[in-house]
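Our next item is subunit A:
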Amino acid sequence: MSAQALLSTVVQVVVVAAGGPLLVGVLGQTRARLEGRAGAGIGQPWRDLRKLVRRQPATPTGTGWAFRLAPLLLAATSLVLAGVVPLLTTASPLDPAADLFAVVGLLALGTVTLALAALDTGTAFGGMGASRAITILTLVEPTILVAVFALGARVGSTNLAAIVTATLHAPLRVASPASLLAAAALVIVVVAETGRLPVDNPATHLELTMIHEAMVLEYAGGDLALIEWASSVRLTVLLGLLASLFAPWGIAGANLAALPVAFGALVVKVTILGAGLGAAEVFLAKLRLFRVPELLAGSFVLALLAVTSSFFLA
Partner candidate 1 sequence: MTDTTFPLALDLSAGVFLLCAFGVLWRRQLASMVRLFGLQGAALAALIAILGLHERSVELLLVACGLGVLRAGVLPALGRRALGRGTPADARETRPVVNVAASLLAAGLLTLLAYVVTRPLVALSPSPATAVLPAAVAVVLIGFFALVTRRRALSQVVGFLLLDNGITATAFLTTAGLPLIVELGVSFDLLLVVLVLQVLATRLRSTFGSTDLDEMRELHD
Partner candidate 2 sequence: MTPVLLLAPVMLPLSAALGYALVGWRPRSTAWLGVLTTALLALDAVALAVTVTRHGPLWTPGGLLRADALSAWMLLGVATVALLACWASPGYLAAAPGSRRRTRWYGILLQLFVAAMATAVLAGNFGVLWVAIEATTIVTAFLVGHHRDRAALEAAWKYVVICSAAIAIAFLGLVLLYDAGRHAGLSTVDALDWTALTRYADHLDPAVTRIAVGLAVIGFGAKAGLIPLHAWLPDAHSQAPAPVSALMSGVLLPVAVYAVLRVKVIADPALGTGYLRTLLAVMALATLALAALLLIAQRDYKRMLAYSSMEHMGLIALAAAIGTPLAVVALLLHMAGHGLAKTVAFLSSGHILHHHGSTRTTDIRGLAGRTPLLAGLFGLAVLALLGFPPASLFASELGIARAGTAAGLGWVTAAGFALALVAFAALIVHSGRMLLGPAPHPAERPVAFPIGTALPLIAGLVAVAALGVTLGPVTGLLQAAAAAAGAP
């Protein structure tokens, strides 16, 4: 555990923490421009967070520890994810203890705490949002595991940093069928996990169509700010993971000197992905809820095909 590696990781965490809401702003601005509006600017999510922090938090009567813990736990898991997933550097000090299964577990932990908090409120919408979120989670977890496993099978390790480093050394692997299928599966998974269209509409105000928003209906003030910020960090981490797995060029090792290049590369890649996601959202309609398992089963099958082709075609 060198000092350079530690410093790189700290820089990575700070960049992601600060850049999360900015990415959401980029998404929103792309959508606005494509829809013909002027948009609120990239910094609007940060302004919203600042507004929320100044408000009074509210705790409904009858809620317990789950409701109070959820924002903190969500923020904590998001920060840990920001440190573990190779975005700027592949030499995080947390690396030996954290691999694919741990990352997936952290993602699941965040969603589960939020679902528990929604159930804790005892409202109808909270329960509905929680059940929907857990349905999606059940279908998404195996897909992430299998898809990244397909990539890791050829490397011989499920350590994300090892996979990224292997792809750096053998760039043509990205065009192999296993890689392309895993990419397709992961794109669908990222959309589902972060609650974007076509799985969930983050801008909806109709409670009966909400999934993620229904879970946080009862939050206000600083708690809500924490949850919104943590969600944006999760989005950044997942998009960054996509970029690192399939286009890792520019990522730094343990060397501090390569950090600015890595920073620039990460910003470009994640901005492109975010803008692409925003643009796609303009053209997609939200899927009816009973169609979502079909979509996720399809992505699971793509991941399954990725694993089979990585074993048989390699």
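Selection rule: all candidates are chains of the complex that A comes from, given by their letters.
Just so it is clear, contacts are C-beta pairs under 8 Å (C-beta built on N, C-alpha and C of every residue); 3 or more make two chains touch, one makes a residue touch a chain; residues count from 1.
Note that this is a predicted model, so its numbers are computed, not measured.
Chemist: Out of the numbered options 1 or 2, which touches subunit A in the complex?
Modeler: My answer, from the options 1 or 2, is 1.
Chemist: Within their complex, state which residues of subunit A touch candidate 1.
Modeler: Spelled out, the residues of subunit A in touch with candidate 1 are 175-177, 180-181, 293-294, 297-298, 300-302, 304-305, 308-309, 312-313.
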